[in-house]
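In this view, the complex is presented without one of its protein chains, the others remaining in place.
By written order: A and B. Residues from 1 in each chain.
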Amino acid sequence: MENLIQKIKKLNTKLYNNDFLLTWDKSQDEIKQVVYIAELLKMMREKNISPRCFDSGLAVSMFRDQSTRTRFSFSSAANLLGLEVQDFDESKSQVGHGETVRETANMISFLTDVIGIRDDLYMGHGHKYMLEVASALDDGFKNGVLPQRPGIVNLQCDIDHPTQSLADLMHLKQYFGSLENLKGKKIAMTWAHSPSYGKPLSVPQGIIGLMTRFGMDIKLAYPKGYELMPEVISIAKEQSNKSGGSFEILDTMDEAFVDADIVYPKSWAPFNIMQERAELYAKGDNAGLKGLEQKGLKMNEAFSDWECDDEKMKLTKAGKALYMHCLPADITGVSCEKGEVQKEVFEKYRLDTYREAAYKPYVIASMILNNKYKDPAQLLADIILDNPIRVL
Amino acid sequence: MENLIQKIKKLNTKLYNNDFLLTWDKSQDEIKQVVYIAELLKMMREKNISPRCFDSGLAVSMFRDQSTRTRFSFSSAANLLGLEVQDFDESKSQVGHGETVRETANMISFLTDVIGIRDDLYMGHGHKYMLEVASALDDGFKNGVLPQRPGIVNLQCDIDHPTQSLADLMHLKQYFGSLENLKGKKIAMTWAHSPSYGKPLSVPQGIIGLMTRFGMDIKLAYPKGYELMPEVISIAKEQSNKSGGSFEILDTMDEAFVDADIVYPKSWAPFNIMQERAELYAKGDNAGLKGLEQKGLKMNEAFSDWECDDEKMKLTKAGKALYMHCLPADITGVSCEKGEVQKEVFEKYRLDTYREAAYKPYVIASMILNNKYKDPAQLLADIILDNPIRVL
Partner (left out) sequence: MENLIQKIKKLNTKLYNNDFLLTWDKSQDEIKQVVYIAELLKMMREKNISPRCFDSGLAVSMFRDQSTRTRFSFSSAANLLGLEVQDFDESKSQVGHGETVRETANMISFLTDVIGIRDDLYMGHGHKYMLEVASALDDGFKNGVLPQRPGIVNLQCDIDHPTQSLADLMHLKQYFGSLENLKGKKIAMTWAHSPSYGKPLSVPQGIIGLMTRFGMDIKLAYPKGYELMPEVISIAKEQSNKSGGSFEILDTMDEAFVDADIVYPKSWAPFNIMQERAELYAKGDNAGLKGLEQKGLKMNEAFSDWECDDEKMKLTKAGKALYMHCLPADITGVSCEKGEVQKEVFEKYRLDTYREAAYKPYVIASMILNNKYKDPAQLLADIILDNPIRVL
C-alpha cells in the first residue's frame, strides 16, 4: 500500500471539488488517481481496515432508470466512507407539484456531501440534467444556502458511464498486469443483438472514450443505423492518435473479433430511434413513444446474427480473448430466446464478468474521496497508520 | 457558542420526553430552547464538529403525503445525530391486513428513538392520528413492550406545521437580528391563488400560531370561504394580546401588504371543501372525493388576482418587504400558468426562500435532542469540548 500511496502523490490532479461527469474531461493523471485510490480502498477493506472518514453526512442517489449493480455499488461506497444513502424518489417528492430542478437540487443538499445521478434514458438530456444540478449547487453554495457543495458522481448519463468504464479499466489492469500493458492490446467493442429496446449508448461510448487513452487498438463495430454520438467518436479518434493506439469502425462482428485480446459485445439502441425518442419525450408524446418501441424492436431483429458465439470467439487471439460485459447480458436460451451472447461463451467468462463488476463500489468510493479531499492519498495513509478495524 | 449555551441554561423548559406536536402547546422558553439548540447545531456542523450522540438507533418516518424538503430534512437531522432513518411505507406493511394504529406504533418502535409523522391531508385527522400513536407508545413503554419511549416530531399535520414555522422563525431572527427585533414588525400572511387542489391549512395556521407570540403585527388575509380553523384563530388572538402585538383579519391582499415588513403569500384549500373532504374520506367515498376536487379548483379560479406581483410588493414597507414561502411555490409562468407569485418577485427572493428552508434540518435535530436529553445544552457543551470531527 505504501508504494501505491507514493505513486499517487506524484500525480498532478484537480479532482478536488470537481464533479465526475465524463472521463474525457479528466487528465490522464486524474484517471490514474481515481484508479489507484480505488485500489487502495479495496486493499484496505480486504485487510479489514475501515476507510471511514465521515462521521455523518448524506449521499443522495437519484435513479431515473432501473439499476441493481450501480444502486448497490453506490450504497456500498457511501457506507464504506461513513455516508448514509438517502434515495431521491421523484414519485414521492414534490417534483410533480411543479418544483424546478434548481430548487430540488438545493432542497436535497443542505447536509449532503455527494449526489449520485443516473439519467440515461433520453439522448441529449442526461448530461444536461447533471450540469443543471451542478450549476444549481454552485449557485446555492456561493450564496450561503448550502454549507458545503455536494460533489456529483455520474452514475450513467446519455453520453458516458464512467463508473462502468473505470471498473472495466481496473479489470483490464488486473487481467493484463498494469495500465502500461494495455498498450497495443486489441479490444473489439461491438454491438450485439438483443430483443430489448432503448438501451443507452453510454456503455460503448464510455469504453471508446476511455480505452483510446491507453494506446489500445480499438475496433468499434455495429450494423448500419447503430452509430454512436459523433462528438464521442471525435474524442475517441483524437485520444487514440495521442496515445499511439488505433481506432477503427467496422460493420461486422467477425472483422472486429479477428485477433482481439478483448471482446465487449453489447447491445444498444439505434441512433435515430434514440434521437426520435428524445424528441417525443420532450414533447410528452406517449403514444409516439409506444409506436417507436415497435420500430426499434423490429430493427434489432434484422441483426440477430450479431451474437457472440463460440465460432466468433475462435476468431480472437488464440481463440482466448477476454469476454467483457457490463451486465446483465442478454444470454441466448437463458434470459431471452436470441441474445447478445451464447450460453456456453457467457458461462465460460461468467466469473470474469462478476469480478469486473466488483470494482464498481471502489471506483465510486474513490470518486467521492477525490472530490471531497485535497490529498486523499495522505488521508488514507493517515487512516492506515491509525488502523481502524471494519469488523471487530 | 459559549454564550448561546449559557442562554439556554437559563431557560425553564419541559421538552424532555414530551412530543413536539403544536407550537402553542409549548412555553415561550421552550420555543426559544428549540431555536437556540438548532442554532448551536448549525454552528457546530459549520465548524466541522460532529454533534453525534447516538451510536445506533432508528428514526422512523411516516409520510402520509408527498414530501421533498421535510423528508430530506428529517433524514439529515437523524443522520447528524447518529440515528438511521427507516421509512414506514404503509403500502409495504401489513396495515392493509387490518393492523391497528395501536399495534403498528409498537411494532415499529422496539429499537426506535424518534418517529417523525406527516399526516396533513384530512382536516380533523392528522393531529388525532399523532395523539393516537403517542398514546399507543405510552401504553407500550409503560407496559414493558418498549425499552424506550420514542419521541414524536410533527412533520406537518392538519392543524400545525411546527418544523416549518420554526424554520421560518429562525430565518426571521437571522434577517432582523434577534427575536426581540420582531416586536412590531408587520407580517402579511395571505392566501394566494393556485391551480392546485387540497393544500393543507397548516402552514398559515402554523405562522399565525407562532408569530403572534413575538409581538408582531399580523395581517391575515384571504377571500371569503378560505377561513382557517376557528380554534387556531382564537389562539392567535390570545397570544397576540399577551405579547403586545396585533392580529387582524382582512379580505384583500392589498390591504394586508400595506407597510408590511414581511409577506407570506401562500395558497390553501377552502375550509368547507376541506371539511367535506374529511367527511368523504371517513366514509371512503372516492367518487365524492373526485367530484369535490373539481369544485375546489373552480373556487380557486375566482381569485386568480390573489397573486403576489410587483405592484403589490410596492405597497409594502419601502417596497422592500421580505417575501417568504415554505416552497415549492406556484410561480406564474414557471410551474403553472397563473399562480401564487409572479416570476420576477419570486426570482428576487429565491435565495432567501432557500435559506429559509435550510433551517429545517436543524429545527428537527433540535426537537429530537430536546426530546431525548434532559440537558441538551450541557450535552453539546461536552461534545464541543471533546471536539469530534465530522469530516476527517
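Operating definition for what follows: contacts are C-beta pairs under 8 Å (C-beta built on N, C-alpha and C of every residue); 3 or more make two chains touch, one makes a residue touch a chain.
No experiment lies behind these values; they were computed from the predicted model shown.
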- Note on the structure: Among A:S196, A:S246, A:Q275 or A:S304, contact with the omitted chain is made only by A:S196
- Absent chain, residues of subunit B that touch it: 53-58, 60, 84, 86, 88, 92-100, 103-104, 106-108, 110-113, 140, 143-147, 372, 379, 382-383
- Item | subunit A residues touching the omitted chain (full complex) | 45-46, 50, 52, 63, 66-69, 71-73, 75-76, 79-82, 84-85, 196, 327-328, 330-331, 334-336, 351, 354-355, 357-358, 360-361, 388-392
